[in-house]
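Rest of the complex left out; these chains stay put.
Think of it as A, B, C and D in the order they're written, each chain with its own count starting at 1.
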Amino acid sequence: MPRLEIDNLSCGRGEKALFARLDLTLCEGEVARVLGENGSGKTTLLRTVAGLYRPLEGTIRWQEPAGADGEPATLHERLCFISHDNALNGALTPVENLDLLMRVAGRPASEEQIRSILADLGLKRIAHRSCERLSAGQRRRVSLARLWLTDAPLWLLDEPASALDVDARAVLCERIAAHVRGGGLALFTTHERLDLPTVTLREVTLPAC
Amino acid sequence: MAKSAFMRWFHRFGSLPYFYGVSVPIARALAVPGVLLAAWGVFAGLVLAPADYQQGDAFRIIYIHVPSAWLSMFGYTSMAVAGVVALVWRLKLAEIYIVAAAPIGASFTFLALATGSIWGKPMWGTWWVWDARLTSELILLFLYLGVIALHNAIESPRTAARACALLSVVGVINVPIIHYSVEWWNTLHQGPTITRFDRPAMDLDMLWPLLSAALGFTLIFGWLTLWGMRVQLLWRERRSRWVGRMLENSR
Amino acid sequence: MTSWQAFWAMGGYGAFVWSSYGIAAVVLLANVIVPLVAHRRLKRRIRNEEFDD
Amino acid sequence: MLGVFWAVLRRDLLLAFRQRGVLVHHLLFFVLVVALFPLGTRAEGAILVAVSPALIWMAVLLAALLSLQRLFRPDYEDGTLEQYLLSPEPLAVIALAKVTAYWIASGLIFVVASPLLVLLLGVPAHAVGVIMLSLLLGTPTLGLVGGIGTALTLSLPRAGLLLSLLIFPLYVPVLIFGAGAMQAAIIGLPAAGALYLLGALLALGVTAAPWAIAAALKISLE
């Protein structure tokens, strides 16, 4: 039973802590939404959990029963991180970009898979257009397509719904709900209302700074 | 047992307030013999040593030139060692050492270049030639300046120091090139005369002052670097409680 | 007296020798003074808490 | 591990070839530097031959500098680089793949083009083999070393000149041995020593630089 354990965590940019002594345990099938004003440290928290920043204090642990080879899995191998940035190269097509991103994440996807997911997301016509010629929302959709291609149990989503229109938001909510039903974990931030009726949502509120 | 004692010492010394405190007596212990040795070396070199049968009195520049040249190389090598420590063990003091040593090392490099070219004018008839020894020493100056510039350019002090650590480690490859340049290429600059320990090709009356000056300048290097480290440390920890308390007490 | 003159003249190389030693003295002195002044200024700034943000 | 290496290599090559004519640009830059220099001097043939090793290597170094600036920056700016950092595969492998792609798309072209240029400068034909070999051994090292510098200056928006300050000194050994080999070949001396040293530098670079680049990237992104 995989579990994310955050213990007594202090994070900050530079020396000063943005927040301190945060405790959070996320078990299978649990979702937490990080709340807080602009600049309260939501992005910093997500990036610290992903391992991109070093915490000022405290620990972040991924607990999982050892696999067949007896090696315990690391957080890196279990992670899908969608940041503010879309991680799309403007000169490549959505298909090419996603192909690379999935390989780098250690979860290669075939081209057919990628194309069918893009079609599901209403991006069929632009699957082979270079990304710099997409609109803001189309780019965000392409980036989010990773969520349909990955089987990583832990999702970290930094404002996933930004620039999405109403339909796309609904589709995203469905996907999160399905992930949770399948036993996945997710930690996300958003300033928009996301309707996740079937999901029991935990809320982590960061103090105003 | 011995190891754990060593590790305890290592950690205690790695503690920043402790280091800040003990750095004062250590600096003093470096400064006094350093200045004395250097002064004696220079005095003996200028007054007691006989004139060179070929170069006359011009050779007396050696007592500045050679210690500076050695220290320029030693300084960079020590920064590379500290760089490894900083990158592998994340020891803050090692990071600070690099940042503090870079300007001092650059100064000695500049001195080696300046005194060398002053010496070159009477000996070779020119201030500057583009030969391997001279150019590689100039490149060393650029390596130092690169470390300083990188440190200045990056705003976050931690990132800056770690970037400098990596750069020092990578750049150390130039040090052996400087040393062997006189053997790999035929240059105007003379080959090793002193560092051949089997048979130093130098009069002992000239040699002893040189060794004394070299040792003295090395201690002075350590002293100055230690002061630089204190400044860096204070700047980095300006928001920490121990600095506040210390300044309260010393008021 | 002449011995002093001879000493300064350095067998005709006086300008070279003494400028070398002069440069060295200046550079070393600067390296002594700069950190001392920086240290004092920094301490004062920390006491007065003069920092941005 | 090999999978990621190939994926990144292929993607970067794809990018290089898609940005139409990038190869041609590298080549033309090379030609321009070599062609403009005689314009500036009005020097006669003997002088040109004497300085031709420096000129060729200078062109190589500067082209490397110009293009290395952008080795990691696009990935940094669009967020791909942080995905590399989060990969379960070692970052050094990805770094090596990127440098390799960079070298294929720019260094290799110099090697191929060099015979024509040095012959134009008046270098004797018997030296051409050594010149090509020295470029073949030297240019990958430039990419590897330059990669470290680029990775270190990644968080700086305007690093162009700082980058050159950082990596030019590190290029010096390659320059010395590379130009040395050419010089020896031109005047008919054996160049094997310099070539061996170039090879040794390359071996050192291939084994050590990817790790250094990976470390530098981590430092820059923190």
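Methods note: a contact is a pair of C-beta atoms (placed from the backbone, for glycine too) under 8 Å apart; a residue touches a chain by one contact, two chains touch by 3 or more.
In this text, all values refer to a predicted model and were calculated from it rather than measured experimentally.
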item: Copies present in the complete complex, per labelled chain; value: A x2, B x1, C x1, D x2
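Everything that follows uses one rule, which is that only the chains that are shown with their structure count from here on.
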item: A-D against A-B, pair bridged by the larger set of C-beta contacts; value: A-D
item: Chain closest to the middle [Cα centroid of all protein chains]; value: D
item: Chain centre separation (chain A, chain C; CA means) in Å; value: 58
item: Centre distance in Å when chain A and chain B are each reduced to the mean of their C-alpha atoms; value: 49
item: Centre-to-centre distance between chain C and chain B (centres being mean Cα positions), rounded to whole Å; value: 16
item: Pairwise chain contacts under the document criterion; value: A-B, A-D, B-C, B-D
item: Residue ranges of chain A in contact with chain B within the complex; value: 14-16
item: Complex interface listing, chain C residues touching chain B; value: 7, 10-13, 16-17, 19-21, 23-24, 27-28, 30-32, 35-36, 38-39, 42-43, 45-47, 51
item: Chain A-touching residues of chain B, taken from the complex the two chains share; value: 156, 239-240
